[in-house]
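Only one protein chain is missing from this complex, and each of the others stays in its spot.
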Amino acid sequence: MATLVQAVRLALHYGEEHLGVTDIFGEDVGPPLGGVFTATQGLKTAWNSPLDERGIIGTAMGIAYAGGRPVAEIQFCDYGFNTIDLLKVAGNQRWASAGNFDMPIVVMTPSGSGIRGSLYHSHSFESWASRLAGWKIVMPSNPLDAYGLMLSAIVDPNPVLVLLPKALLRVRGEQKIPGEPDSEEELKARIDAPIGDRSNWKPRWPDVQPYYVPIGAAALVREGDEATVISYGRTLPLCIQAADHLAHETGKRCDVLDLRSIFPYDWKAISASVRKTGRVLIVNEDTEVTNYGEHLLRRIIDEHFYELLVRPRLIAGKHVPGIGLNQVYEQNTVPQLPLIQDALRAVLTEEA
Amino acid sequence: MATLVQAVRLALHYGEEHLGVTDIFGEDVGPPLGGVFTATQGLKTAWNSPLDERGIIGTAMGIAYAGGRPVAEIQFCDYGFNTIDLLKVAGNQRWASAGNFDMPIVVMTPSGSGIRGSLYHSHSFESWASRLAGWKIVMPSNPLDAYGLMLSAIVDPNPVLVLLPKALLRVRGEQKIPGEPDSEEELKARIDAPIGDRSNWKPRWPDVQPYYVPIGAAALVREGDEATVISYGRTLPLCIQAADHLAHETGKRCDVLDLRSIFPYDWKAISASVRKTGRVLIVNEDTEVTNYGEHLLRRIIDEHFYELLVRPRLIAGKHVPGIGLNQVYEQNTVPQLPLIQDALRAVLTEEA
Amino acid sequence: MPDKTSTFGSEGVALLVPEVRSGREALPAELCLDIYRLMVRSRVMEERMIKMSKSGQGYFWIGGPGEEAFNTCLGLQVKKGHGPAYDYLHLHYRNSATLLAMGMPMIDALRQMAMTATDPHSMGRNFPGHFACRAWNVLPISSVVEVQYVMAPGTALVQKRYGGDGITIVTGGDAGTAEGDFASCMIWSTRPGNELPVLMIVTNNGWGISTPASTQHGEKHIIDRGKAFGIRGEVVDGNDVVASWHALRRAMDYCRRERRPYMIEAKVSRLYGHSSSSGAQRVWDEVDPLDLFEHKLTEAGLLDPIVLSHIREEALAEVEAAVEQVLREPMPQPSDVEKYTYAPSPVDVVYPEDYTGLP
Partner (left out) sequence: MPDKTSTFGSEGVALLVPEVRSGREALPAELCLDIYRLMVRSRVMEERMIKMSKSGQGYFWIGGPGEEAFNTCLGLQVKKGHGPAYDYLHLHYRNSATLLAMGMPMIDALRQMAMTATDPHSMGRNFPGHFACRAWNVLPISSVVEVQYVMAPGTALVQKRYGGDGITIVTGGDAGTAEGDFASCMIWSTRPGNELPVLMIVTNNGWGISTPASTQHGEKHIIDRGKAFGIRGEVVDGNDVVASWHALRRAMDYCRRERRPYMIEAKVSRLYGHSSSSGAQRVWDEVDPLDLFEHKLTEAGLLDPIVLSHIREEALAEVEAAVEQVLREPMPQPSDVEKYTYAPSPVDVVYPEDYTGLP
C-alpha cells in the first residue's frame, strides 16, 4: 500500500496529467529533493521557490488569477504564520470582487506534532485555518483519503488548504489507490527517487485513476451506539485504537468519525451520530484555547444540548508556547493514547 | 470625562513619566498626527515608523531585549495578520529560552467593527490573539478601564496585547481617571492637538495618578440572579442595554460581566456567576467559527454542564470573508442590539 | 502654437501633426487633448466623490487627485483584455484615472462610492477606488498595502510561459515599499533563467498618511533597490504628462520585448491629503498636474478658455448625471451578506453553489 506521502504524490501526478495542474512549487519542492517529505518527487511541474512564504502564497494567487492551477507548498505549517493576511485576502477575492475573480489555489502543508519537531515543527494549523473564511480546509488521516481529498482540492475552484498530518506521512493505508501497483516494492521502485544522484532519474508513474473524496464528507470509521468520537489527522488512529480497546474492555461500541474536512465539516454526520448516542468526545492536538474542536462542541450544544446524556468532552493540546524537543514535553503537551482512552472511558461509562 | 482614546493617551503619558516607557511607535504614531485615532498625540517618546508591521513587532522585541519598554501600535488590527509568526515568537521567548529572556512589550491595536471600515478596517482580533500562548490579551470597554489596563500592560513583564474597540474610541466613560481635570473642555484644551499647524503645540498634561486594572479580573457591571452575560469591547455596552431593557421588560436581572481580560480570563467570576444563574449568554463580534467565545463555552461545559438550566448561547459575527462597507452588510454580519436582546430574552425565559 | 514638424515620441517616424513637448520628448496634440479630457473627468469625479463622503452619500473617500497625469498615461497604454495575452493590473487605491483611461464608465466608480448593489467592482462592499474587473485583468484592489507586489510574479509567470507580449503591471505607494513584499517582488521577478515581465511602479507622493518619506526612507531613489537585482528603472516626473507617457512607453516596451522586470518611480502629488479620514482638504503647496497640463496645452494653443470650460462642464454634467442615476439604484440586501463567498464546486457536498451559513 502507498504511504500517505506517496498518495499525495500520486494525486499531484494525476492532477498534472488530467486536472490541469500547472505549477507545484515551494521551498525544495522541485528536483533534486522533491520536498522535505518527498511529496513532490518526480512531478513534471514541480519547481523550487525562493525561501519566502509570502512570495509562495502571493505567486500562487497570481498564477490562479492568470488561469493557472497552482499547488503551493508551505514546507511546515509552522512557517505559514507570516502569510495569514495573504490567506485572508486569498479567501476574500471572490467575495470582495462580487464574483469577478475566483481563487482556485491549493496550498498543502504538513501540520501537527509527532516527528520530534521541537518548537517550530510541531504546531497544528487547523484552528487557525478554520477561521479563514472563504477557504476550505481538509486533513486526511490515511493515504486513500489523501489521494481523494487532494483531487477534490485541485478540482474545487476555491482556495483549499490541505493539511497533512506530519506524524502519518509515512504510514500506509489499508486500501489501495485506484491504479496503484500490487506491491509496495514496485510502487517504491517506480515513484520514489533513489538515494544519491537523481539527475537521470525519472519516475514511472502507475496509471492511477480518478477518486474523489468530497469536501465536507466525514468518514464513519467505526460504528456503535454508545458514543460519538470526532477526530482527524494524527489523533484519528489513536481514537480508533481507543474505541477498539474500549469496545473490548466494556463491550460498548462508538461511532468514530474521521472528519476529513475541517471546513466545511460534515454536520449531518456529526448531528446524526450525536443524536443517536448522546455522548461526545472530540479529539485533536491543537492548543486548547479557541480550538476548532470548541467550535464543533458549540454547534453540538446549539443543536443537541437537550439530547446529550453526559457532559461532552474535548481533548486537545495544552495552551503553551511550544512543544519541546525532549519527548517528555511532547508526550505531556499533545494528546496521547492513554489520555484519549481515559476520556473515552469516562464518556462511555459516566452515568446519564 | 475622557474618551477612551484620551484615556489611552493619558496612560501612555503616565507610562512615559513613571513606568519607564521608552518608545511609543508605529505608523503615524509620532508627530504631527499622533495616531490615526489620536491615541499618541503629544507623547514625548512617540515616533513614526516605516510602513512595515513586521518591522514594528520585531523592533519592539529588540527594544525590549535591550532593556527598553516599548509600546508599539499596529494601526488597525486588520494589518497585523502578516506578523502572527512574530507574535508567536514574542510569546515564546521566555519559554524557549527557559527563562533567559523576558519579553516586556505592549502592542496596542484598534479591533472590531463599528467605524464603517469596510473589509480591512472591521476585523476582530481577539479569537486569533487568544491562541497566542505566552501573551496576555486585554480589551477595555470604557475609558477608565482602558487607562488601568494600559498601565497594567506596561508594568507586566510579559507581552501584552491591548485591543481597543474601534467603535468605542470616542465614547466617554462614567468614571473619571484619577487626576483628570474636571471639565471635558479643559482636558481637550490640554491634551488634544489643535486642528491645523501643530508644530509649536505642546500638551499640558494633567497630573494623572496610578490606577491599575489587574490582568485577569473581569468587572461585574450589572448584577442579577437570572442569567450570566459575558462580553467585552464593542458589544459590552450593547449587552448592558439589553440586560437593562429585559430587566424592565421581564423583571429578571442578569449578571453582566465585562471580561476586560481575554487571556487570562477571570474564570472565578464566570464560574461563580454561571453556578448562580445556570443560564449563559456569551456575546462578541468576532467570526463564529473557532471563536474565542466558544472556548469560554467549552470551559463552562467542562465545569458546569450539570448546573446549566437551559442551553447556553453564543452570539458572534458571521463566518464570511469580510464586512462590507454598505451598512446593510455590517448590520447583518456582526451582532447588533436587537439580536442580543432576543438572545438574552430566550436565555432568560426558556423553561428549565 | 503647436510645433508641426516633428516626430512622435522617439520612434523616428516623421509625422506632420501638431504636438506637445516636454524637454526633448513630445506627444501628438490629439492624444494630449484626449489625455486632458480624461484627467479632467477623473478630477471632477474624485472631487464629486469627496463631496459625497462629506454629505453622507458615502462614508469614506480615498483616491487619486494628483496622480491623473501618470495614471491616465498608464491606462491608455495598457494592453487591455482578458487572460494572459493581455496585461494584468495589480493596482493601488489611487488608480481611478487609470481605469477611466481604460474606458471604465464613471458611473461604475460612483456606484462603488455609493455602495449600491449595482457596483460591479464589489457590490457595495469595498471602499471607493477598490476596483476589480475581470474583463480587463484588473485584479481586486485591496486596502492591505503592498500585497499586490507578491501576487504580481504569479501572473507574470503565466504570461512568460504563455508567450506573447502581455505584461504584469503592479503599482503602489512609496511608504508601502517598506513592507517586505516589495522586496519579494524583485526577488521573484529575477530568478535566474526565470526573469518575469513585471512592470513595478511606485507612485511616490512623499507621504504615507502623515509620515514624510524623508523621515523613514534612506534610499535616494526607490528604484535604486532594483539595481542589485539587475532591474532597470527610471524616475519620472509623474506630474508631467509627456514625460510620464514616454517613461511608461519605454518601460512597457522593455517588459513586453525583453520579458524582464522594469521599475518606474513616478513623483506625484497628493492633492486632497490621504483620504477623507484626514479631512480630504485641498492642499495648495503641491504641484497640480492638471493645472500644469492645462497651462501647457494653452501655451501650445490647443486649449483656450472656451474649450477648457466646455470640457470641464461636460465632465461635471457627466458626473452629476451619474450621481443622480446611482442614487436611484438598489442597495444590497441582508441576504447578500454571504453571496459570492464560494464559487460553485462539483466536489463540495456542503456548499455546491455558494456559502449558505454554517454547515
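Letters are used for the chains, namely A, B and C, taken in the order the chains are written, and counting of residues starts over at 1 for each.
Please note the rule applied: a contact is a pair of C-beta atoms (placed from the backbone, for glycine too) under 8 Å apart; a residue touches a chain by one contact, two chains touch by 3 or more.
Nothing here was measured: the structure is a model prediction, and the numbers come from that model.
Interchain touches from the omitted chain, evaluated on the whole complex, reach A, B, C. Checked against the hidden chain, the listed residues A:P50, A:P178 or A:P203 yield one contact partner: A:P50. Considering the whole complex, the residue from C:S42, C:N137, C:Q159 or C:S184 that touches the absent chain is C:S184. Between the chain not shown and the residues C:Q216, C:S277, C:T298 or C:Q325, the one that touches is C:Q216. Among B:D28, B:D52 or B:E126, only B:D52 touches the chain that is left out of the view. For the options A:G15, A:P110, A:G322 or A:P335, the residue in contact with the chain missing from this view is A:G322. Touching residues on subunit B toward the chain that is not drawn are 22-23, 49-50, 52, 54-55, 57-68, 70, 85-86, 89, 93-102, 104, 133-134, 136, 151-152, 155-158, 212, 214-217, 261, 263-267, 299. Touching residues on subunit A toward the chain that is not drawn are 27-28, 30, 32-33, 36, 48-55, 78-79, 82, 116, 118-121, 288-289, 318-322, 324-326, 328-329, 331-333. The chain not displayed touches subunit C at residues 178-184, 187, 190-193, 195, 214-221, 224-225, 227-230.
Keep this in mind: only the chains that are shown with their structure count from here on.
Annotation: 41 Å between the Cα-based centres of subunit A and subunit C. Separating the CA-averaged centres of subunit A and subunit B is a span of 34 Å. Contact with two or more other chains is made by residues 122-123, 125-126, 142, 144, 180, 341, 358 of subunit C.
Residue positions of subunit B with contacts to 2 or more other chains are 54, 79, 82, 119, 288-289, 319-322.
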